[in-house]
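Removed from the display is one protein chain of the complex; every other protein chain stays in position.
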Amino acid sequence: MRIETLVPTVARVEEIRQETPDIRSLRLVFEDEDFKSDFAFKPGQFCLISVLGVGEAVFCIASPPQWEDFIEVSVKEVGKVTSAIHDLEIGAKVGFRGPYGNWFPFEENFGRSIVFVGGGIGLAPLRPLIWQTLSKRDRFRDVYLIYGARSVADLVYKDDLKEWSSRDDIRFTKTVDPGGEDETWDGEVGLVPQILEKVSPPSDSVLITCGPPIMIKFVLLSANKLGFRPGDVITTLEMKMKCGVGTCGRCNIGNKYVCRHGPVFTLEEMEKLPNEF
Amino acid sequence: MKTIEDILRLIEDWQGKGYTVVAPVRSEGLVSFEVLRAPSQIDFDHVLTVNTLKDVTLPRCETLFKYDVEKASIEPSWEASQPIVVFGSRPCDAAAVTILDSILMGEVTDSRYARRRENMIVVTLACSQADEACFCTSMGYGPHDPTGSDIIGLPSKGGYVFRVVSQKGKDFASKVGLELDEGRADPEPELKRRITTDGIKAWLDENFESPKWEKVSENCVSCGACYYLCPTCHCFDIADEAGASRGVRMRIWDCCSFAGFTKMAAHQPRVGKHRRYRQRIMHKFKYTVDNIGKTACVGDGRCIRYCPYGVDITEVLEALRE
Amino acid sequence: MSDRLRIVGFLCNWCSYAGADLAGTTRLKHRAEVRIVRVPCSGRIDPVFILKAYERGADAVIVGGCHPGDCHYVSGNLNARRRFLVIRKLLEFIGIEPDRFEVTWCSAAEGEKWAKVVNEVCDRVEALGPFEAYKAITPPVRGPVKEVTTGEE
Partner (left out) sequence: MRSEQEAQLRRRVSQLLEDGTLKVVLGYASGFKGTRPLFVQDTRHVDRLVWNEACEANLTGYLLREPLKEMLDAGNRIGLVVKGCDMRAVNVLIQEGQVDRSKIYLIGMVCEGVRDGSDFSLKCRNCRVQIPEGCDETIGTHTELERLEGNPLEDILKVKAMDLAERWAYWKQELSRCIKCYACRQACPMCYCQECITEKSRPQWIEKAPTLSGNIAYHFIRAIHLAGRCVSCGECSRACPMDIPVDMLTRFVAATIEEEFGYIAGEDVNAKPFLGTYRQDDPEDFIR
């Protein structure tokens, strides 16, 4: 029974995958059957996960909507709540609120080429959209994915990466930062923005990117250099959030609340925001 | 016209009918809204209470739910919703309620706020005096302004004449048998502090970056007094107050002047007190205007009255626009 | 033994904890209301520990350290001594019985002293009764420790 916007529903941790030394993915199943059957979201939306007694933190939903029985979130250990999540074991119960925020355009991009550019755990919000795109692959022209991390060990979703590498309907380029490669590495070595410029996808594509703030900054510059229209360059922003619904007042960038008006913004929209993120 | 004695009898009658009455009560030097035990506690002589109607609608802390870690149970917490009559709020505080309504019962509805709000009847006592910090007229309101009130009592020859403002007020008046008055109200008091807000929004639209932000925030020591006492500030934090196995999740007031407000584990987008102060001014005089079409300031002057270091919002606005 | 009382003991690793241990290994009988938390040094005892103990339902707190001159870290206990005095006085100033905060110097050889201090403190706190004043201000849901609240509600 959900009677309050700020009160979570209970979800059970069904599966835990250690993605990298400091990132874990959790597969969550809602306990409440009504909630479960009513639950619907779109790629790009986020949720708040609570460890009871510790607190709540924001995560993007990292599984596509067509995986109906569960959702996945990927958690990098950086603070109080994320550490507590890393301490959870299979069968543990967490609180879940969501989905919140806006989402990536999908149907709007039918007939166009899509370029996904991800870095590190920034692949998490792109992952549901990539799967969704592949599920309606015939509606799109070319699909590119450029994904990189600091080192081979820091690449997330290794099973997905393997599958995407083997498919010929997605042009997948993987890379690691210089020095992050190992002897078995068969991908590129270089920073994600450089690889993007090297791959140089057609500039009339839609570019969707997420990663560490510094990477996003340079990807946006590269996209500009490659001639992408600011309205076709899309990213997802992160700010400190508490309520998730635009009332607690801390995630605003100018007059936009990232939790309500975002987290997905086009470069065109971002250019209108004050520089405070 | 109703005399003070008439009013006290009325309140006693409302309490007898099961209404909880919240009204200004004086305790030593401080007048604040409190749940009234006896009508005689009401203070009629003050300019403005220290606390605002947020204490009724959006309290400083409240339990959202109780949890039990082992049972993994989450039990929403909600006090019985009983009708509350706020008696003796000033017009500025009543006006502030309409601003919070637009924010918390607008595009998104905060269910807790909404339920409290639905059960709250605002009976305002208009001002017969103003102090040096009051500037409601500058913000488009006034000492006798009925905005946000359900019923308003206007000062008249030592007593008050009561007028109905809203449908909710009309229903309440007929339910409790409150007779309305015909008589004329005393003239409104003059306010010494007066600024024009012309051009402020336009300046803010253009000047996110300006050296003036550092200048106007010089005296600010980044405490939360102005925020916590502001009738329209509504930012909050959510925190677990935990025990060994059980605890509560609470909603607690929070404040954009605290450095931790926007600090994330790995990133702090708002460094420096002038940027935090900028957020406060921008939020009130630009962002809220952009989003709901109203300025989030009613000119109650609490921030001026209670700032320990004399930060004066009207002066700041004028300095910015200059 | 009174099952109503719970007393938290913060004992330094080097002397008083060993002293309490000795009381146990030599089978000294003493009252059982004290729950011990071992800390590296009495100098490690932050005043928030004491308040947190009260918040979570302790009726009193005992801190134990080495005798002056015996501190493993030379002067941890001597620095702490000043702090303890201030804490006791301030507790009293805000209306808390100073006997709800006891300090003892107890060496590793003083098992008997520990037993005696425990008995005395328990008697005194028993005379004061449970710390109702503090329990009344902590919301019941957050309550004291687990075993106490089970089955209570």
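Note that the chains are named A, B and C in the order they appear, and that numbering of residues resets to 1 at the start of each chain.
Here, a contact is a pair of C-beta atoms (placed from the backbone, for glycine too) under 8 Å apart; a residue touches a chain by one contact, two chains touch by 3 or more.
Small disclaimer: the values here were computed from a predicted structure and weren't measured.
Colleague: Of the residues B:176, B:223, B:264 or B:292, which one touches the chain left out of the display?
Modeller: B:223
Colleague: Of the residues listed, B:9, B:60, B:157 or B:194, which one is in contact with the missing chain?
Modeller: The missing chain is touched by B:60.
Colleague: Touching the left-out chain: which of B:195, B:242, B:264 or B:292?
Modeller: Once the missing chain is taken into account, the touching residue is B:242.
Colleague: Out of B:2, B:112 or B:274, point to the residue that touches the absent chain in the complete complex.
Modeller: B:274
Colleague: State which residues belonging to chain B touch the missing partner chain.
Modeller: The list for chain B reads 28-30, 50, 60-61, 132-133, 214, 218-219, 221-225, 227-229, 237, 239, 241-242, 250, 252-253, 255, 258, 260, 272-274, 304-310, 312.
Colleague: Of the residues in chain C, which ones touch the absent chain?
Modeller: Here the touching residues of chain C are 46-48, 51-52, 55, 68, 75, 78-79, 81-90, 92-98, 102-105, 117, 120, 133-134, 137-139.
In this section, only the chains that are shown with their structure count from here on.
Colleague: Tell me which chain's centre, taken as the mean of its C-alpha atoms, is farthest from chain B.
Modeller: The chain farthest from chain B, judged by C-alpha centres, is C.
Colleague: So what's the Cα centroid distance for chain A and chain B, whole Å?
Modeller: So the centre of chain A lies 39 Å away from the centre of chain B.
Colleague: Measuring centre to centre with CA averages, how many angstrom lie between chain A and chain C?
Modeller: Chain centroid spacing, chain A to chain C, equals 50 Å.
Colleague: With chain centres taken as the means of their Cα atoms, state the distance from chain B to chain C in Å.
Modeller: Comparing mean C-alpha positions, chain C is 45 Å from chain B.
Colleague: Specify, in ascending order, the residues of chain B that touch 2 or more different other chains.
Modeller: 242-243, 247
Colleague: Hey, which residues of chain B end up touching chain A in the complex?
Modeller: Against chain A, the touching part of chain B is residues 64-65, 67-69, 72-74, 76, 78, 103-104, 107-112, 208-209, 234-240, 242-243, 247, 249, 251, 254, 256, 261-267, 269-270, 275, 279, 282-283, 286-287, 290-291.
Colleague: Using the touch rule from the top, collect the residues of chain A that touch chain B in their complex.
Modeller: The contact residues of chain A facing chain B are 1, 3-10, 31, 50, 52-56, 78-79, 82, 93, 95, 213, 238-240, 242-243, 245-250, 252-255, 260, 274-277.
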